[in-house]
Structure formats: C-alpha cells, structure tokens
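Below is one structure. I have some questions about it.
Shown here: the complex without one of its protein chains, the others still in place.
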Amino acid sequence: MALSKEQIAKRISMELKDGYYVNLGIGIPTLVANYIPAGINVVLQSENGLLGMGPFPIDGEEDADLINAGKQTITTLAGSSIFDSALSFGMIRAGKVDLTVLGAMEVSDSGDIANWKIPGKMVKGMGGAMDLVASAKNIIVAMMHTNPKGESKLLSACTLPLTGKHCIKKVVTELAVLDITEDGFKLMERAPGVSVEEIMAKTAGKLIVHGEIPEMQFD
Amino acid sequence: MALSKEQIAKRISMELKDGYYVNLGIGIPTLVANYIPAGINVVLQSENGLLGMGPFPIDGEEDADLINAGKQTITTLAGSSIFDSALSFGMIRAGKVDLTVLGAMEVSDSGDIANWKIPGKMVKGMGGAMDLVASAKNIIVAMMHTNPKGESKLLSACTLPLTGKHCIKKVVTELAVLDITEDGFKLMERAPGVSVEEIMAKTAGKLIVHGEIPEMQFD
Amino acid sequence: MNKVYNHAVDAIADINDDAVIMLGGFGLCGIPENSIAALVKKGSKNLTCISNNAGVDDFGIGLMLQKKQVKKMVSSYVGENAEFERQLLSGELEVELIPQGTLATRCMAAGYGMPAIFTPAGVGTEVAEGKEIRIFNDKEYLLEYAFDADFAIVKAWKGDTEGNLIFKDTARNFNPLMAMAGKITIAEVEELVPAGELDPNQIHTPGIYVHRIFQGKDYEKRIEQRTTKKLTD
Partner (left out) sequence: MNKVYNHAVDAIADINDDAVIMLGGFGLCGIPENSIAALVKKGSKNLTCISNNAGVDDFGIGLMLQKKQVKKMVSSYVGENAEFERQLLSGELEVELIPQGTLATRCMAAGYGMPAIFTPAGVGTEVAEGKEIRIFNDKEYLLEYAFDADFAIVKAWKGDTEGNLIFKDTARNFNPLMAMAGKITIAEVEELVPAGELDPNQIHTPGIYVHRIFQGKDYEKRIEQRTTKKLTD
C-alpha cells in the first residue's frame, strides 16, 4: 500500500542522525519534524535566519517578528540563534547543514531537480531552493512518484526548468526509497505491499533493481 | 620654522568635517585625535573592530579585551559599536570611512606609498595598511619631509616596496601641505617661516608651485 | 552631524522617480512599514525595488504596486499578490528573480566593498544564462555582482542617534544586509534611543552604514501565516 504523506515524512526521519543540522522545505518535508526519532537531537534551520526552530506558538503567543521560511509563526528553543539571511545561506553554502529535505516536481536519474517553475504559469520564484540544492551535501527529495496525470516524476531528464543539477542523493516517494547513483535510480526499499513491478512501471528514468528489495520497516 | 609632530597632527585635524568616520594610523596620525576642532563630531574607527574609539582608560580601569589597532588599551564612547575584523575592513573597502591618516616611509608624486618593508631588515608585516590604502577614498599621509639621512621622502617613484599605488591624496609634513594631482605634488601651504625654496630643495618628486604659497594658519 | 529625522516623510523626501531602492524584510516580517506608507504618499514612480518579496495585495510593497509606483521588482519569491500577477502578465511590471541566498549575498557584498562574489546557486539552470561560470575545487560557481542601490530602507527594533541598529528575531532577515548596501540608508526603528544606551557588543548594524534614522509608529506587523497550536496540544 502506498505511503501517506505522514509515512513518507516518517521514513525520511529515519535518515536523521544525532547532532544533525537540518533544513526542511515546505510541504511533506515540514512533516519530518514531527517524527524525529527519540534519543537523537536534531537542530532545524530556517533559511530566513534561524537555527533551532521550535514548534508553532501556543494560540495567542504568536509573534510577527518570529517566522520560518514558510512565513509561518514559530518559536525558538533553548540554544537557538538568529542571524541575517546572508549568514544563513553562508552556512548552507559552506556545507554546515547536514541534511536538506525538499519537494520536487521532477527528479532525473542523474540527480537533477525541477521544483520552481512551470512554463506558461505564473512564476513565483525560486526562493532559497536553488541555493539549497546547489550547496547541500545531502539532499533528500520527498514527493509523489507520479503527477496528478499519473505520469512519472522520476525521469531520465527533467522536462521542466531546472532548480539544480546533479545534486539529489535520495528520493522518497509514496512507493519507494531510491538512491541516486552514477547509474541512475537505485531501488532501495518498497512501500509495504507495493511491488517492484509497480515501481518499475511508474519510474520513467533509469531504474536499477538489484536482488531482493526489502519493504520499508516502520515501528 | 618646521612644524612639530603635534602641529602636523593639528594641521591635519583641519581637514576633518562634522560626521566624518576616520581611521588614524600609528604615530603622528594618532595625535590627530587630540586636535578635533570644537563643534564637530568625528567617529574614530579602529580596524581590529571598533567604531567610536574613546580616550585611554583611567589608570586601573584598563581592560585587556578593549584595545585599538595599535594594541593600546582604550575605551568606548556613547554610540560605539564593536564588530569582527572582516566587517571592519568591509566598511573600509566599501568606502564608508571618510578619511584615513597614516604615516609613510616614501610617497611618490603619482600617489604611491611605501610604508611597510625595508629590504634587508626584518619585515614585520603590512598589518591593515594595504587594505586601508587600497580602499579609502581620502588618504592623507603624515610624515617628515626627509628621512634621518636628509633624503627626500617625496619622490618621483618609491624605492621601497609599495604598500599601494595611486592612492594618496594629500601629504602633510613638517614643512608643507601638498596635494597629489595628476601632475605631481602641488604645494598648497608652507609651514610658518619655511621658504618655498627649502621645500623645493627637499622634494625629489615633481613639485608644482603655482603663484603665492600661503603659510599654514593655526589658531 | 544629525542623522535623526522626525518623520518617514522627511527621511524619504528625496526618493524620486526612477530610484533604485532596497527594502528590508522577509515576507511581511520586518518590513519598513512607515517608509512604505511615506513612499506611497509621495508617489514616486518607476521605482526599481530590490526586496526578497513583493508584499501582499494590501500590505507591504503591495501598497506601492497598487499605485503603480514600481517599474521593476528584484526578488526571490513574489507569490501571494494578485495585483502583482496582473501587472506582470500585462507587461506593466518587470521582474527579475534571483535565488534568495544570492540576493542576500549580493547585498552583503556591497556592504563589504566586494564587487562580486561566487555562488553555486543557479548553476545549470536558467539563472546561469549569460553569466560567467568558474570552477573551484571541481565545483562550478556563478560570478554574481554586488548590488548598487540609491537607497536602502530597513526596519530595526532599536536604534540610536548614531545610527546603530539592533534587530529582533527573524525580523532581522535582509535588513542588516540591505542597511550595508545603500548609497543612502534609511532606518526606521520601533524605539530610538540616545547614543550610549545600546551595548556596543550587541549592535547588529554599526551606525557608519546608516545615514538617516527615525522612530516609526503604529506598526501593524501583519502576520502572513498565523500558525499556532492549542494550549492543550
């Protein structure tokens, strides 16, 4: 059975390690914060200028001066620090952020990503996405395997304007976990009950299937 | 009569304008701070990372954590700000410092300056001098007209390794005030009682003397 | 040298038609509300606005868009604004989209007197078109130029009469970067104090970068995405 968005987030949360600094994009990536494994400490970065992003404020305690990169009111935590947006992207560019999770419209089997622009539609802008994908050492894409028309979003080459090239390391969809290797998408795990055949059918880019593909394990 | 070092400093202080941010080098330039004209407000920058440098502390109140670029214990003033050395040179490079005063071993008639290295002698380093001369819009050199051997320090070309090229705008010595123009040193003022002939004799670089040269006026 | 102005109207009085201005803030957080209101009142036209976002329809830079004062927006993200979209699609408004980190760093570069910087953001994308690419340590970088703005308008929490600024929480964002980058920098602050009241160690923007300062009033501080949880959560 295909994963829910929450399950995709939960599967990605298993990639977190103690002491990681993590930047979570808008959408499914944001949900990852809800599944940080017990016993490990992860610091969330918000690229407008905050390390140590806390949960939403309690009703009535929201502060217009304290928002995240999604413009949501948030809180700080013990140990938080605030800085300007240049230092924020500076630490991203310098590789100090250990993991970046973001959504995508398309990912190619060579690690290209498209997630900011659809020709013919109003273009809102790339925000910090191009900086993040160009700089982060470790980027996981959280997205649906196919678009609403049922077409694969895992392609041999992106059709939409790129956000970045050769930068994505891993993709987690409702069907599968895939590493991006020199040889293309490498199928690592299947969603419980989802067949390798279904994943093959819905993956347009080069897919490598080696041996038995385990099902994802959730507690 | 040739100016004292204090008088050189005093003459330079007449170049200050209200609201100026000023960086003063070690030696005679430091003395300029003692002659800031009444009624104008000048903010002193110390390139290790301070705007609003105050006087030396009162005996017993010196603080090892508060020094100037000459490593002397100093104080802050109302309105001071502290920053790191990159921002300090950043504001210098960005042209935010209105006036820089520094000493020199040699100055050429095209505005080159040499003040950091004597071949054959132990070289201590350029410190911030190269940054200052390369970046400041308005640089005045405070120095003696001749070296201890009696040789002119105002040359057609520097003989010592350069600190910067085409950067000095004005030179104030114990004998004269000279602007550096496209045509060379332009004699602007004489020290009281010093003859144009003496200045000509002690200036090796190209010297322009147009009309009557006034004596410097001190209150 | 008095940097203190009494009113936003005076502080922005010489921002005329065709000026290139930077406006601090991220979304509606930390935007110079008083200065924007004064600019709307003054009515300067054909402005080029460098700002991470373009406000919403009825707040922030959106108010200037309503009055068709903006010729060009230089931003990283311009959603949340229907009038903006209308002007863009009709060709009345020009937009240059720049990656957020590049935008921030190009402001910083101006404040640090660095004419250009290198960033990998946008390599391999349409952002790189026409730009110089340079390889360092086997990685490609774009050469991006420092901004050159006639005015920078920023909003701080506290400021003093010397122009020193302190920002609060994530309302800091682009404000100190733009404060460094304007030929003339105008800061509006929630609280203006005499020089000497702020700790020199806690200044975010040294006064040397700030040419005009005034105490703003009636801050609305609108929240774009009010997200909260119940006390019982």
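Some observations on this one:
Think of it as A, B and C in the order they're written, each chain with its own count starting at 1.
Throughout what follows, a residue touches a chain if its C-beta (ideal position, glycine included) is under 8 Å from a C-beta of that chain, and two chains touch if they have at least 3 such contacts.
As the structure is a computational prediction, the values presented were derived from the model and not from experiment.
For the chain that is not shown, the touched chains among those present are A, B, C, taking the whole complex.
Touch with the chain omitted from the figure is made, among B:Ser13, B:Thr100, B:Thr146 or B:Thr163, by B:Thr163. Annotation: of C:Glu33, C:Asp169, C:Glu188 or C:Glu224, C:Asp169 touches the absent chain (contact as defined above).
When you scan A:Gly19, A:Pro37, A:Pro192 or A:Pro214 for touch with the missing chain, the hit is A:Gly19. Not every partner is drawn; the one left out touches chain B at residues 46-50, 55-68, 70-74, 76, 82-86, 88-90, 92-93, 112, 122-131, 134-135, 161-166. Residues of chain A in contact with the chain left out of this view: 18-19, 21, 41, 43, 45, 50-52, 76-83, 86-87, 90-97, 135.
Counting over the whole complex, chain C has residues 105, 112, 114-119, 136-137, 139, 141, 145, 166-169, 172, 200-202 touching the chain that is not drawn.
Assume only the chains that are shown with their structure count from here on.
Most remote from chain C, judged by the distance between CA-atom centroids, is B. One simple way to say how far apart two chains are is to compare their mean CA positions; for chain A and chain C this gives 29 Å. Chain B has its Cα centroid 56 Å from the Cα centroid of chain A.
Contact with two or more other chains is made by no residue of chain C. Listed for chain A are no residues, as none touches two or more other chains.
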